[in-house]
Structure formats: structure tokens, C-alpha cells
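See below for the structure under consideration.
Removed: one protein chain of the complex. Kept in place: all other protein chains.
Order of writing sets the chain letters: A, B, C, D and E. Residues in each chain are counted from 1.
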Amino acid sequence: MPAGELMYPPEEEKKIKEAEDEEGWVWTQIKTESRSDAEAEPALASYLYSTILSHSSLERSLSFHLGNKLCSSTLLSTLLYDLFLNAFSSDPSIRSATVADLRAARVRDPACVSFSHCLLNYKGFLACQAHRVAHKLWTQSRRPLALALHSRIADVFAVDIHPAARIGKGVLFDHATGVVVGETAVIGNNVSILHHVTLGGTGKVGGDRHPKIGDGVLIGAGATILGNVKIGEGAKIGAGSVVLIDVPPRTTAVGNPARLVGGKERPAKHEDVPGESMDHTSFISEWSDYII
Amino acid sequence: MPAGELMYPPEEEKKIKEAEDEEGWVWTQIKTESRSDAEAEPALASYLYSTILSHSSLERSLSFHLGNKLCSSTLLSTLLYDLFLNAFSSDPSIRSATVADLRAARVRDPACVSFSHCLLNYKGFLACQAHRVAHKLWTQSRRPLALALHSRIADVFAVDIHPAARIGKGVLFDHATGVVVGETAVIGNNVSILHHVTLGGTGKVGGDRHPKIGDGVLIGAGATILGNVKIGEGAKIGAGSVVLIDVPPRTTAVGNPARLVGGKERPAKHEDVPGESMDHTSFISEWSDYII
Amino acid sequence: MPAGELMYPPEEEKKIKEAEDEEGWVWTQIKTESRSDAEAEPALASYLYSTILSHSSLERSLSFHLGNKLCSSTLLSTLLYDLFLNAFSSDPSIRSATVADLRAARVRDPACVSFSHCLLNYKGFLACQAHRVAHKLWTQSRRPLALALHSRIADVFAVDIHPAARIGKGVLFDHATGVVVGETAVIGNNVSILHHVTLGGTGKVGGDRHPKIGDGVLIGAGATILGNVKIGEGAKIGAGSVVLIDVPPRTTAVGNPARLVGGKERPAKHEDVPGESMDHTSFISEWSDYII
Amino acid sequence: MPAGELMYPPEEEKKIKEAEDEEGWVWTQIKTESRSDAEAEPALASYLYSTILSHSSLERSLSFHLGNKLCSSTLLSTLLYDLFLNAFSSDPSIRSATVADLRAARVRDPACVSFSHCLLNYKGFLACQAHRVAHKLWTQSRRPLALALHSRIADVFAVDIHPAARIGKGVLFDHATGVVVGETAVIGNNVSILHHVTLGGTGKVGGDRHPKIGDGVLIGAGATILGNVKIGEGAKIGAGSVVLIDVPPRTTAVGNPARLVGGKERPAKHEDVPGESMDHTSFISEWSDYII
Amino acid sequence: MPAGELMYPPEEEKKIKEAEDEEGWVWTQIKTESRSDAEAEPALASYLYSTILSHSSLERSLSFHLGNKLCSSTLLSTLLYDLFLNAFSSDPSIRSATVADLRAARVRDPACVSFSHCLLNYKGFLACQAHRVAHKLWTQSRRPLALALHSRIADVFAVDIHPAARIGKGVLFDHATGVVVGETAVIGNNVSILHHVTLGGTGKVGGDRHPKIGDGVLIGAGATILGNVKIGEGAKIGAGSVVLIDVPPRTTAVGNPARLVGGKERPAKHEDVPGESMDHTSFISEWSDYII
Partner (left out) sequence: MPAGELMYPPEEEKKIKEAEDEEGWVWTQIKTESRSDAEAEPALASYLYSTILSHSSLERSLSFHLGNKLCSSTLLSTLLYDLFLNAFSSDPSIRSATVADLRAARVRDPACVSFSHCLLNYKGFLACQAHRVAHKLWTQSRRPLALALHSRIADVFAVDIHPAARIGKGVLFDHATGVVVGETAVIGNNVSILHHVTLGGTGKVGGDRHPKIGDGVLIGAGATILGNVKIGEGAKIGAGSVVLIDVPPRTTAVGNPARLVGGKERPAKHEDVPGESMDHTSFISEWSDYII
């Protein structure tokens, strides 16, 4: 990128520099992990070299990996590789979100043994990064291409995020199969969303019709949230819940239909950030209806 | 098709003629949309030409697209293409159902921006059309082939519809991931079914053991309907509901276990056709138990 | 395998012999079925010869089929074929589990028309056999390879079973799309698990944090079981249930939150083994809350 | 083909009928041979079913085989299959040439053990049939498509026949690698051409500039014939010869530069048809210069 | 490329500017030709968009095309695409040679109907451009990669040019199948080489052992030139000739063993540049030995 083309104010410059440092550090970790894995397991070395060790940067590795995962006989890997590489290279904000997502999986998911494990194998992570590129295309009014990419993500990963949906940083889609996120949905930072979660709309009229998920929210497996409702920051939605109206910040909604733990009038409020603590079940004792 | 091979009564002839006109009109729309997209987005033009613009009819385009999506290293695209093309060409009723399904997506789903968007990208639409061919094979006693096709649809789209299941026209499988429809299930016309919906059986004995879904029904995301139960025409099943017994026409069943909105004795009846209006949540105010 | 390399005690020898006889019998059935299908349906004959009829044993056929299903542009079919063949050949206990799983599908699922139908088309069966190999790699401390295989299974079949999870014999994953089984989960023998079932963890700390499923359990579609809870042998979990605490043997838990049918104090106990009888709905009459 | 669309005079009708009978007979032979091979060799059965036994006619089998051989990541097999099938189906003269070529290989090449062997494995046969379709496209002014097909044939088979070149029936390209036939070349009926043969032009100006090969000619391996020269019917060109001027009918030209066996004034004339007898070396005794 | 990174002297700058103008002009021609072909032939439009019309420059189009032609299951297209794009982008001298080669084909080969025809379909052109990249890798001491690329070119195009061989600009490899160029061979500018031509070595000792071909030379089909011999500028080698010693400039050598036309002592000298005039046969009248 030729000097002078982009002029950021000093503060912005500093943040970009930090993000690049962060990205560089994570990329170094990933290379170290992969090199060690390749040495221990020759049967996997070819895979590790082609996906990670032959690349000079995280954005190239990820572009290669997504291009090869999402390609089809009618959408070639070289086309997709170019598309991804161009998006990641030109947009530092996507790259820093990618790094934050890698960190989120590494910190919050005890089954995530390394950054490279997440980069290579987590369909939620991969679907989310591909979505970030589809979203960028959408905002650039390249909608048919964004929708074609969306379709490939939905086919390959069974993760269906409309390219118009806005997603923050440090988001963990754990397991991810079956996640559906609608066109006008918004997901904040540091949110954790389990598999089979729906952020859906209602009716056949367009407009703002999907949920808005605040920062730090945790949404349990199979939860369904419908309509333009607001899930307050730090709220927790129990697995299998069906939520049709707003949920206040730092409260817990569970059940079908969902109820607030502690009651509608004086709901119990928690201090931790469930999207980060990943505590799915601590409300059991308070949940009077639970009667097995 | 040589004259004289098929002789329909005049009324039937007229209906076929209308269906062909309809099909022709939709196909013209699809070509116009794609041509415009190809001009605006050269990166997608190759894809649009190979899937749509190089073909002389909707049935050829769809056969090509499904053949390339569903093929594998052991079931080649040319074989599948032939299979699909033969089925679509020889059966006008499948073609008119396809057109009705395209219209259903276009009219009912506000995120569906064009017919070509649905034709290319909607896994529910594509799975359903492939199922229509698998079903035809099943009725022709070509069961091993029908089941092999079924398996490919389940792998590629994560949509699992038994080839024996009967599906009407104008059906929308929205998002579609995770849908399971059992062997003896029947789905009427103008039904809308969201993702993760199960129309399942019970027990290990064969026979008629799956749900019967009336015309105009709307089944919300994640709903599970089990056994040979009848969902009356125009009924609505709330997201995440578990339904094990019959639901009367034009009523709404919600929850796990599902209850009728308004109560079992005098359930609220709605006038609209939910399968077409796609209204998922209007029952909230009436749902006294909902207590967030 | 050179004589003398493995010395089993006589009892063990006898069991191995019986398992081999069993395996041989099932393989003969599969060949007979496929030959008959190939004759009746020339369009499928190529597929049947490549996947079944050209192979000399069930383990070769299955290795070929899995290798071709799970391969990608960066994990070649020849590598996977070798990996599977080596695992199946060297471990009789995996082979006997495979045969028991084939029998389970054939006996319990009325839609399963033949052994070959299950072998070729059941994504639950195929995902489970591939998991058995991934699990073996995990126990051999070949974890990066086990996780890469896990990732392919999750992408291709939308079945996400952590390679560390332990699974018994005669297990049926019916439909299977969306199943998630966590790292420390254990599944007993003769269990039947429907699609969208989650055996999940809670919290972000490692350790033993996933469910333990006893022998003969039946878990209905969409059920979510979270945490290190114990589902007693022969218990039944209703479709869509959310289970967060232990369920006693031979009882039925249903609903969200799940309740024991018959009440917590004196729950109804059934005699049959639900994982084998596949009876999903007989509890309806006893389920007083069910009020449609 | 609807009656009345094509009206041939009675004589023509009879010839077409005979050609169809011939085609039917050869196709029956091919199926019988393949069925026997498939039974004897299970490892090849899948290949034989996909290429031959699953098809209902020679033209479908050949279209499938060529489509799969000549496809690339940017020219899909389904597109080529359609192209070939359409050309073979609509043009009986191509089909009768194909049958004559099959017969030529079977009769003239002692290494050709069966019709199916030629159909599946002879690159000269396959390149020639694909050329016949490219030539048809060329005459229909679909030149870019003809040239793209030409390029695929040259890449895959290393046989480079310009789509404008005219080729008769009953032509054998034996071994075929390296054959080059220029734009204005003409090859008669019952010609046999070995590998590395060039029918080339000279100069950089267009127009009629390539050889004309009479009926029944035999051209030995590596012979180079340049310019708009005429090789008389039944002539023989020795292996490795370089021919730059006309060769009279039923004479033999050998050497570099080529000389007529027997001398320019009174060349030896043979009675047999070398293109059919495949006698490459009988001139040795007459070839006075030959002095090893 | 950031300003200042490369500083050329003014003369050099001017030449680069002219080369870029030339490249831009040719690229514009290619796009115009392809757009016209795509409109006339929808069946080819997908191919033309993916290979040419979706790209922003000749180097991207060529990198894409070569990457997809030369890839294999173990050398992925994305890797090759990157490799080619990097080489073409960073080396203006390769790009100007490419443009000169395109012009050479267009001007000298009457069968070359357009630049895009050559770019897409000429295996000699494509092999030569891929060789230019392999040669660059060789000079950068990336020899194993250069040799792997060499091997792919030899497999796919049947053109075998050692990556160490040096090739000038404006070179036409016509038809190209079977060309072999050894390690220490040098080919000048504006040379035309037909198919099956060998520039070979002798002996098993390394060192400078292959032919040196002067500017403007024409080498006819099947000619074999062996050893470190010098073919003088503007010389012509007849088809099928075997040349083992030097050939003086602007003379013609023909036959096996090759003789100079006109005799060794006073060979006929021509005025034109055979590598550009492509006159293969004008020496016939002078070639006294030619006696058909």
C-alpha cells in the first residue's frame, strides 16, 4: 500500500499498529503450533503446510483455507481466494475482528487446544470470517456476489448468516451447525452463540425485523429469538429457549416460552459476562419450575 | 414431444398451457435478473452464465445446478444432470410445482430479492426440487436410486426428506438447514416450514406414522411434530414447539408441550393463512403464560 | 498380520471368532443386496460397484466410502482411505461396533430397508464410524489428526462429535444432522439418538463436563442435555427437552425445562428399552400438562 | 424426433436404416463385451457401468465418456456432455462415421481386442469423434466454441486436429499421440494414420495450404506431409518420411526427403489398400538404398 | 507498487512505459474479442468470463488460466495462481515477452484468429509462459519448485522445456506437442519452432551441451538438433531434419542427416527471416535430391 494513500489520525494509527502487533503475535503462535504438529504427525504435515506453513500471513492462510473450503465446481477456489485476500488485505478492521474471534475461541472454549485448531477446524469461526467478507461486499452494493457467498457458507458449514447482518468482534459461534441469523440482526462484541441458535424475523414485510444482541450475551444451544427484540448486554438465554420480547441486561431468560429467572418483576441479575464465562447452567437452583 | 403421444382432455390442456406460460414468464424474469447481475458484477458473470444464462430453459438450468451441487466422486454430475433433466422434462407437474415454489419464496420471504436469488442460493428450494425428483423415482419403484439421491441431499443441504414423503406446491422451506421429514409425512400446498423442523415418526414399526400437514400451515423454526397427527389447514405451530397430537385448522399451537393459544376449549382462530403471511409472533399478546 | 503378534486368551478368541462370523454374514448380506440393486438399476450400478461390489471386505468398502466422502482438496481421499483402512484392519473392536451399528439401524429404523442402504446413505452411521477412527487416533495421542478428521465429519455430515467422546456399540444416530457431542461425553451401548441432539458442556473450564448416557437410552429429536449429568440406563428423553440434571433409569423426562413423567417423587417406570423400541410418544396420555 | 420434421428420399431412408442397424449391432456387441468384462473384473465394473452399461445408446455412452475426459475446471463435464449428446443425436452422419471408425480399429489393429476396448481406451478414436463434433460446430459458425474444444482435445489426447479439417469415415488414428492436422487438410475414407504424423501447412498466409489425403492411404509413424499436396488414393507413406510434393495413387513414398519406391519414372504400384492392410514394411526388399 | 521502490534510468523508464502501453492495448483487444464471443456463444460465456472477462489485467487472466490448467490434486490451483501472479506482477520483462509471444502467434500463424484464441487455447504459448515463470524460479535458486512446475507443464501440454533453458521474446511454439528443450539450450528472439522439435544434449556428463538457436530461426516439425551446436540467425531447419553440427546464418538445412540446401561450400542464402515468414518449403526446387 503506497504511503500517502490512506491518512489516519494519530490515535487511529496507534490502534492499527496495536492490532497489527496482535495479529503478528497470533500468527506467530499459529505457525509455531503447526510446525510442532507437522513434525509430530507426518500424515498431517502436507495439510498443515498447504493451509498454514506455506503462507506469509494470517490473511493469506485464511484466504487459502476459505477459498478451498467454499469453492464449488461453478465457483472456483482461485476466484474465492482472490476475493478473500482482497477483502482481508484492504480492511484492517476485518483482520482485527478475526484475531479477536480466534482469541475468543481459545479463551472461552476448553476444547479449543490451540489457535491453529480454531483456524483450521472451527466451522463457526470460518463461517464468521467468510461472513465478514460477504458483509463487506453487501455494504459495497455487490449484493449478488455477497448472496452467492452466503449460499456457499450455508451449504458448506450449515451456518446461515445473512450478509447484511452486522457482527461485532470477539464473537464465538461454538459448534455452529444450524445457526441462522437474519438480515437486520445485529450482534455485539464478545457474544457467544451456540449451535442451532436462530435470530429470526417474523412476517413477510421487509424492514428492521430481527433481534439485536447486546455485548457479552450468551445464547444457549437451540435458542430461538424472533422479531426486532433487544437482548440487553450481558444477558443469558438458556438452551432451547424461545424468546419473543426484550430481555433486560444481565438477566437470564429460560424456557419455552422464555421466562426471566427470578421473575419478571425482580429478575435475578448476574455480575459476570456470560458471553465470556460460558456459564450455561448456574441458574438451575434458582429455577423453581425445574422439577426432575 | 411427438404429437399424439400424450392426449389430455381440453381442460387439462388449458391448465398445462397456463403452467407453461407461467414457467416461461418466470424463466424470462430469471434471465433478465441474471443478465443484469452479470453486467454489474464480472466476478460473478462466469457463475451466472454457467448456471443460468447458457441454458435454454428453467429445467435445464435447474438440472445443471442440482447436478453440480449434488454430485460426488462416486455419483458424477453428468449422471445426475441426466436424471434431473429427464424427470423435469417428462413431468409437467414437477415443473409447475417448482415454479410455485419459486413464487412462494419471492412473495413470502422479504430477504428473497429475486427469482434467480432463490433458484441459485436457497438450499430449501434446491433440496425440495431434488426431492421432487427422488419422490418420482420412488413412485417408479426405483428405490435404491431414490435413496442415494436422498442421501446426497441430506449431506449437501442438511435437509433430510424421505423420498416417499409427499409435498404439495408453493411450499417454502425457509433457511431449511436441519429439516427432517419422514417417510409417510404429507405436506399440503402453500405451506411454509422454517429450519430445524421435524416431521417425525415414532416406534420401530413401519406403516403410516408421520404427520400430515394441511394447506397453508406455518411451522416455526425448530418445531417438532411427531407421529401420525394432523395439523389442520391454516394452522400455525410456534417456533420450538413440540406437537404430539392433532392441531385444529386455523389455530395456533405453541410451547413444549404445545398448547393452543386461547385454550383447548375455545382456541383463538385466525383469518389469515399463516403459511402465506409468515406471521410468527402475533400470538404473543394472547399467550398469557409468556412472562419475561 | 503375522501369527503370534497378538495372543488372546481362549475366551477372547472365541468372541473374536463370533464377531468375525457376524461381520462376514453382514458383509454377505450387503453384497447380495447391492448385486440385486445393481441389476435392477443400471444407473446406480457404477456407484454400487465402486462403493461395495468391488471390495473384498466390509472394512475396505467402508474405508473407500468414508475416504471419498470426507476428503477435501487439502485432505486427499487416498490419505483418508489409508487411515481408515489401517484403523479398521487393526482393531477388531471397531469392526464389531460397526456391525452392531448396522444391525441397530436395520432393526430399529423402519425406513432402513437394507444393510447396504445404511452403509451407503446413513450420515449418522457414517459419521459414527469415522468418529470411531478419530477416537482411536485421539487415544493414540495423534490429536491434531483426530481433530482434522473431526472437522471434516462436522463439515460433511453436520455431525459434531468430539474425538475424545466415548461411544458404545449398537448406537443409532437417526437422521443425525445437527448432533453435537462434547469432549467428555460418554454414550453407552444400544443407545438411540435423534437429530439435533446436544450432549453439551457448561462453563469455560476443562475437565469432566459433559453428559453420561446409560445403555438403552432413547434421546428424542432436538433434546439438549447439558453438563456432567447422568441419564440412567433405559431412560427416555422427549423431543425438544432441555435436561440439566440427572434422569433416573427407565424413566421419561420431557419438556423445557424437562420434568419426569409421573412426577419427580414417583416417576412412571417403563419396562421396555426405549433405545431399542424407539417409542417416542407413549407418555402422552400420562403427561397431564399436555393440553392441545 | 417428431415424424415429418425430416423427410429423406427413399434411398436415403434406406441408408439411414442400415446405418442404424449397424450402430445397433455394434452397440449390442459393446454391451455384451463390457458385461462380460465387468463380471470377470469387479475392480473395473464401476468404470464399465458408468461409461457403458448404464447408458441406453452408443451416443449417450460416448457423450458421457468424452464429457468426462475433456472437461476441465473451467469447462464442466455437464456442458460438454450436453454439447456432444446434442451433436451425436442430431447428426446421423457423425454416428455412422463413429461406427465405421470403431470397425476400422477392430479390423485393422491386431492389438484391438474388442469394440469396447476401442471405445474406452483409444485416444485416436476418442480424439477423432470429439473432432467430428468440433468440426460440426465450426461449420455452424460457432468457431470460438469449436476452438475451445480443439484445445481440450490437444491438451488431453495430444492430438491436434484443426476443427476446420475434413475427415472421412473408417479412419484409424493408431496410437495417435502427436498427430497434427492443419486447417485446410482433407482426409479421405478408410485412411490409417499412425502417431506423430503431421499434415501441415507452410507460410503465414491463409488459404488452402494443407495436404489432401486420398481414400485408403496409409501414413506411417512420424511422417511429415507439408503444403497443399495430394496423396493419391491407396498410396503409402513410409514411417519418418518427409513429403513436400504430390504422391501418385497406389505408390509408396519413403525417406527424408521422400522418394517413390521403384523410382520417380516407373514407381512400383501395389494392389492392396494400405490404409486397410496396414502393411508398413513390404517395400523393404525393393528399397535399394536401404543398407544396414 | 509504491513510488520510489524501483528507480529506472529515463531510457529504461520509457521502454517500460511503451511495454505497458503495448500490454494495455493487447489486453483491451483480448477483452473486446472475448466480449463479442461471449455474446455470440452463451455456452462459452461462462468460460470466457472466468478466464478473461472477470479479470482486471492480462497477468491476472493468465495466472488464473495457467493455475487452473496446471494444477493437480497435490499442487493446488490457488498455490499456482499465487506463484504465477507474483512472478508476472514483479517482472515486467516476462510480461513484455508474453505480449511479444501473443503478437508472434497472431502475425505468423494464419490459423490464429485472435489474441484471445492464442491466450486461451495455444498450448505452446501457455507452456512457454509457464516456462518463463519456472525459469525465473530456477534463476532464484528455487529449483525444486521450478522442476515441479516443469513436470506439470510436461504432463499437461506434452511440452518439455527444462527450467534452466533461456528463451527470447516473440517466440512461437506452433502446435507444440512433443517439443523438448534441454537444460543449456538457448533460443533467441523471434524464433518459430514447430511441434516434435528436439533441442537435445548428448552424453551423460553435465555442462553446456545443448543447441543455441539464433534470432529469427525457423525449425520445422520433428527436427532434432543435438549437442552444443549453433544454428545461425535467420537459418531454417527443414521438417524431420537431424542436425548435429553448426548451421550458418540464413541458410537452410534439410534431411536426415541434414544437408545445406545449395551445398556445403556455397549454400543458398535467403533474405527473409524464416522465423517470421514461416516459409517451410520454398527450398524444394533447389533440393536436387528430392525425387518423388
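Criterion: a residue touches a chain if its C-beta (ideal position, glycine included) is under 8 Å from a C-beta of that chain, and two chains touch if they have at least 3 such contacts.
Since this is a predicted model, take the numbers as computed values, not measurements.
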Next on the checklist: Using the touch definition given at the top, which of the shown chains does the missing chain touch?
Outcome noted: A, B, C, D, E
Checklist outcome for this item: Given D:Y47, D:F115, D:W138 or D:F173, the correct residue touching the omitted chain is D:Y47
Next on the checklist: To test your reading of the contact rule: which positions on chain E touch the chain that is missing from view?
Outcome noted: 72-75, 79, 83, 142-145, 147-148, 150-151, 154-155, 158, 160, 162, 177-178, 180, 182-183, 196, 198, 200-207, 209, 222, 224, 226-227, 240-247, 253, 256-260, 263-264
Checklist entry - If the missing chain were put back, which residues of chain D would it touch? => result 37, 40-41, 43-44, 46-48, 50-51, 65, 68-69, 71, 77, 107-111, 113, 117, 120-123, 156-158, 175, 177-178, 194-196, 220-222, 238-241, 254-256, 276-281, 284, 287, 289-292
Checklist outcome for this item: Contacts from chain A to the absent chain lie at residues 38, 42-43, 45-50, 53-54
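To be clear about the criterion, only the chains that are shown with their structure count from here on.
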Checklist entry - In the touch network of chains, how many steps separate chain A from chain D on the shortest route? => result 1
Item to check | Type of chain B:chain C copy interface by residue overlap (half), same or different | outcome: different
Next on the checklist: Between B-E and A-B, which chain pair shares more contacting C-beta pairs?
Outcome noted: A-B
Checklist entry - Based on the averaged CA atom positions, which chain is farthest from chain E? => result C
Checklist outcome for this item: Distance in whole angstrom between the CA centres of chain C and chain E is 58
Checklist entry - Using mean CA coordinates as chain centres, what's the chain B-chain D distance in Å? => result 49
Item to check | Shared-contact residues (touching 2 or more other chains) in chain C | outcome: 43, 46-47, 50, 73-74, 158, 177-178, 196, 222, 240-241, 256
Item to check | Graph class of chain-chain contacts, one of line, ring, star, complete, other | outcome: complete
